[in-house]
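Data block below; observations after.
Omission of a single protein chain aside, the complex is shown with its protein chains in their original locations.
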Amino acid sequence: MSQGHPLLKLEPLIWFLFGQGIMIGSILMTGWLLVVGVLAPLGIIPPEALGYERAHMLASNPIGRFILLGILALPLWKGAHHVRHFFIDRGYAAHDATIGGLAYLVATLGSIVSLVAVIRL
Amino acid sequence: MPATKAAHPEAMAPAVNGPTRTAPPMQPSSWKTSPRMKQYSRFGLTGWIYLLASFAAIYIVYGLGSGPEAYAQVQALLANPLVIAFHLLCLISVGFVLVRFFGLFPKAQPARIGPAKPPPQPVLKAMLYGLWAGATLVLSVILAGGIF
Partner (left out) sequence: MTTRRKFVVTRFDPDKDEVPKTQEYEIECQDDWKVLDAINFIKDEVDSTISHRWSCRMAVCGSCGMMVDGEPKLTCKTALDSYGDTVEIEPLANFPVVKDLVVELEGFMGKFQQVKPWIMNAKEEAEKKAASTMKEGTYRQSAEELMAFKQFSMCINCMLCYSACPVVSNEPDFLGPAAIALGHRYNMDTRDGGQDERNQIFREEGTVFSCSYANECSEVCPKGVDPAAAVNQAKFNAVIDWATGLVVSRPAPQGDE
């Protein structure tokens, strides 16, 4: 985006969140996707493991909430940053302030919803 | 002329134009076929997958927090073959992202940050893969009912 744009002031923070989204987000997402996304629905693990009672017990544990927040929110920042670059790489750099702003807005709103989802468990 | 894509018309433009007319900047013609650039493109595309994976996770956790009936609906949706395929795609993307990231991360550490020095690059890489394997194992075992 052009120099002097207000979003520029936040770029260090955005990049840091993007970096953590890649690292911590991806690392946590692996186990989540493997079990919750693939093994459990395929019936490869016993159904009680992620039945309502146990799942709720794990998730509402303070450490569980914290880890869930990482799984829900961090990948959003990796995603938003790359979606923004997706458009820049295809020649839409002139609209970067708008596209970037929109992408990070989605990430911010998603992070807030993630927090709400984790709190109301 | 090879059908090359134009770069941004102002790419590498001088502050003041020279005395003669210049031809506009062009992108490298190899970008359309280069295997490295295709990998880079795929890396960028995973951004969309990460957003969707996050939305799915938010939906799941929201359902969990909405009581047993809502959660049962979530579980029914998760069992849909298309949804399982989607999560498998997310899993492959995450693996692809981390392998590329672990390859590039070690050299991005400055030689020193204040008084602190990062470990040598091969050690750092091994630590990262170890962290990934360890965290995945622990989380998977917990989720699958192995402990707690």
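Worth a mention:
To keep things simple, chains are lettered A and B as they appear, and every chain counts its residues starting from 1.
In this section, contacts are C-beta pairs under 8 Å (C-beta built on N, C-alpha and C of every residue); 3 or more make two chains touch, one makes a residue touch a chain.
Note that the coordinates shown come from a computational prediction; the quantities given were computed from them, not determined experimentally.
The chain omitted from view is touched by exactly one of B:15, B:82 or B:147, namely B:15. Remark: the residues of subunit A touching the chain excluded from display are 2-4, 8-9, 11-16, 85, 88-89, 91, 93, 96. Listed for subunit B, the residues touching the missing chain in the whole complex are 1-2, 4, 7-8, 10-16, 18, 20-31, 34, 36-37, 40, 44, 104, 107-113.
Just so we're on the same page, only the chains that are shown with their structure count from here on.
If you check the complex, the residues on subunit B that touch subunit A are 8, 41, 43-51, 53-58, 60-62, 64-65, 68, 71-72, 75, 78-80, 83-84, 86-88, 90-91, 94-95, 97-98, 101, 105, 131-132, 135-140, 142-145, 148. Of all residues in subunit A, only 21-23, 25-42, 45-46, 48-50, 52, 54-59, 67-68, 71-73, 75-76, 78-83, 85-86, 89, 91, 93, 106, 110, 113-114, 117-118, 120-121 touch subunit B in the complex they form.
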